[in-house]
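Every protein chain except one is present and positioned as in the full complex.
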Amino acid sequence: MYTKKVMDHFQNPRNMGEIEDASGVGTVGNAKCGDIMRIYLDIEDEIIKDVKFKTFGCGAAVATSSMATELVKGKTVKEAMEVTNKAVMEALDGLPRAKVHCSLLAEEALQAALWDYAKKNGIVIEGLEEPKPFEEHEEEEEEF
Amino acid sequence: MYTKKVMDHFQNPRNMGEIEDASGVGTVGNAKCGDIMRIYLDIEDEIIKDVKFKTFGCGAAVATSSMATELVKGKTVKEAMEVTNKAVMEALDGLPRAKVHCSLLAEEALQAALWDYAKKNGIVIEGLEEPKPFEEHEEEEEEF
Amino acid sequence: MNKKIYLDHAATTPTKIEVVEAMLPYFTEKFGNPSSIYEFSGQNKEAIEESRELVAKAIGANEREIFFTSGGTESDNWAILGIAESYKTKGNHIITTTIEHHAVLHTCEYLEKNGYEVTYLEVDKDGLVNPDDLKDAIKETTILISIMLANNEIGTVQPIEELGAIAKASGVLFHTDAVQGVGHVPIDVNAMHIDLLSISGHKLYGPKGIGALYVRKGIKLKSFIHGGGQEKKRRGGTENVPAIVGFGKAIELAITSMEAESKRQADLRDYLIEQVLEKIPHCRINGHKEYRLPNNANFSFEFIEGESLLIMLDMKDICASSGSACTSGSLDPSHVLLGIGLPHEIAHGSLRISLGDQNTKEEMDYLIESLIVIVARLREMSPLYEDYMKKQAKIER
Partner (left out) sequence: MNKKIYLDHAATTPTKIEVVEAMLPYFTEKFGNPSSIYEFSGQNKEAIEESRELVAKAIGANEREIFFTSGGTESDNWAILGIAESYKTKGNHIITTTIEHHAVLHTCEYLEKNGYEVTYLEVDKDGLVNPDDLKDAIKETTILISIMLANNEIGTVQPIEELGAIAKASGVLFHTDAVQGVGHVPIDVNAMHIDLLSISGHKLYGPKGIGALYVRKGIKLKSFIHGGGQEKKRRGGTENVPAIVGFGKAIELAITSMEAESKRQADLRDYLIEQVLEKIPHCRINGHKEYRLPNNANFSFEFIEGESLLIMLDMKDICASSGSACTSGSLDPSHVLLGIGLPHEIAHGSLRISLGDQNTKEEMDYLIESLIVIVARLREMSPLYEDYMKKQAKIER
């Protein structure tokens, strides 16, 4: 079901962990859908010096967050803005159709972390939109 | 599907053939339903001295006519009147449910032959009813 | 002769050894549920998709248009009931023929009891549908035409391409029951304008209990069996992996050998027909002389009845059939033989010989000899023959 690359990133996730006093942290997704991603950025002089992630989710969720961190590590903030879900998917040699949303989540997590960094530093990153606020628990009442 | 007795009477039908100038001949059934039986009786002094049959029909039809002739051969007319479809079925160790009508046909053929004998000789056989006239081809129009 | 001479391949075929061998690992080793997530089951998913491709290829379809079912009967039911339901806002009229298999006929009768209108096209004496009749039958409310590709009793092969073109020109969906056709005659769903097509595994040396329905891309078709997400959510139920694998293997083998086998069997068939007609009086062949399955010969012998004939053939180790296997045991003669206009008493005396890939010319000779003896014997026993002979004698005098 998953490509070799996905399995590799799932089994050996790169940059898993957290960064204390990170320049920016972004958390997206919700437990209701079964995916939560958190990305930590350590940015110095507009360069992403370090990046870590934590993910609650399926194999694809783990792999896409791992790959997303790989793709932005050492890059400038501007370059990081170009890491789209498509780029993540391509780097993983593709995802099953039902799992494409994971790559979107990875893109969102990254952008949420960048937003946090921008906000903390009072700067504006071109093209970056404010992420939806993260709610760990579901907002709505259970349907069942 | 058939008992050994049925198969034996089908494979080696007893009294198959015709009797010229028979004392009585009865033909019943119709080709539409796929069964026609004809029984020939040679009766002398109220005793069935010889009996033959011809049958167009399935294995059970052949076997029941064969058995019916066996059961009446050498018997008196009165005794022959007691050869019912049940007697024929029992003598054959039973018939599949879908084939019970064959044994009825055998009884009818026998009674039709007796009726013919009675008519030719102007006598009345107690309990014997006039058989339905035999029509080789269907009376009604084809439905198809 | 000592071994069985099996001449009833239209009823069912033996599963080929290669097919059984292809199936075996999926019972005991690769037994996983294809819907499971672990790798051990992934191989089963792949095996299913390989089979789907093989089935698709056999009829010129795309693999995404193939849905596995439990057999030809389910495929027919699904196609007809599914379209009836999915297109009920468009209309309630269905066209079929009088000589379809019961899987189609009884399904149509069921629909008739539920507010649908069904036209049963008659066929000519050879079993052919007249394309003009089809044209005339189509109306505003017609949502489906279901005409079998090849008849299971008399072997007549319909002008499917022409019928399909008519359906297409009228914008009506076209289903064909190709259970007897696949593996015997070339089929291309696109060239023939077929929208839905039923196949069964056990008629082409595959296992029983497996079949497929081809559904042209874009056609709405309601699920018939509701359940899990299998078959793209269109047919619930844990996939019958071994049978699907066997089905794929069987159809691949059938298509590969089709040209040569069809020719070989048609030659045997022609020899059989010629000999029987020559050597047995009061006998006719049913079905079309030319547009007929390569492996089918259907005879009617006057004055005798089919079941007796079958039992006597069985005593000579010959397995054959009289009308469809499904109808034997019933009292009515086959609706197909009545449908081509045979009178009841002739229909009762029918014999279907359906050849397979193991049959030989020697077996045909043995069959012919056996038939000569048996038919004569049964006629000797037949009051109808007696009457006929007496009539003839009178005429000659």
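Labels for the chains are A, B and C, by order of writing; each one numbers its residues from 1.
As a convention for this text, contacts are C-beta pairs under 8 Å (C-beta built on N, C-alpha and C of every residue); 3 or more make two chains touch, one makes a residue touch a chain.
Just so we're clear, the structure is a prediction, and the values are computed from it rather than from any experiment.
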item: Selected residue (touches chain absent from view) among C:150, C:187, C:204 or C:243; value: C:243
item: Residue among C:51, C:107 or C:142 that touches the chain left out of view; value: C:107
item: On subunit C, residues whose C-beta touches the chain left out of the figure; value: 4, 6, 8, 11-15, 17, 19-20, 24, 27-29, 31-33, 35-41, 70-74, 76-77, 101-103, 106-107, 109-110, 200, 202, 207-210, 223, 225-230, 236-243, 307, 310-311, 313-314, 319-322, 324-330
item: Hidden partner interface residues of subunit A, rising order; value: 7, 10-11, 13, 16, 18, 27, 31-38, 54-59, 61-62, 98, 101, 136-138, 142, 144
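Keep this in mind: only the chains that are shown with their structure count from here on.
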item: Inter-centroid spacing, subunit C versus subunit B (mean Cα positions, whole Å); value: 39
item: Between subunit A and subunit B, centroid-to-centroid distance (C-alpha), Å; value: 91
item: Distance between the centres, which are taken as Cα means, of subunit C and subunit A, whole angstrom; value: 57
item: Shared-contact residues (touching 2 or more other chains) in subunit A; value: none
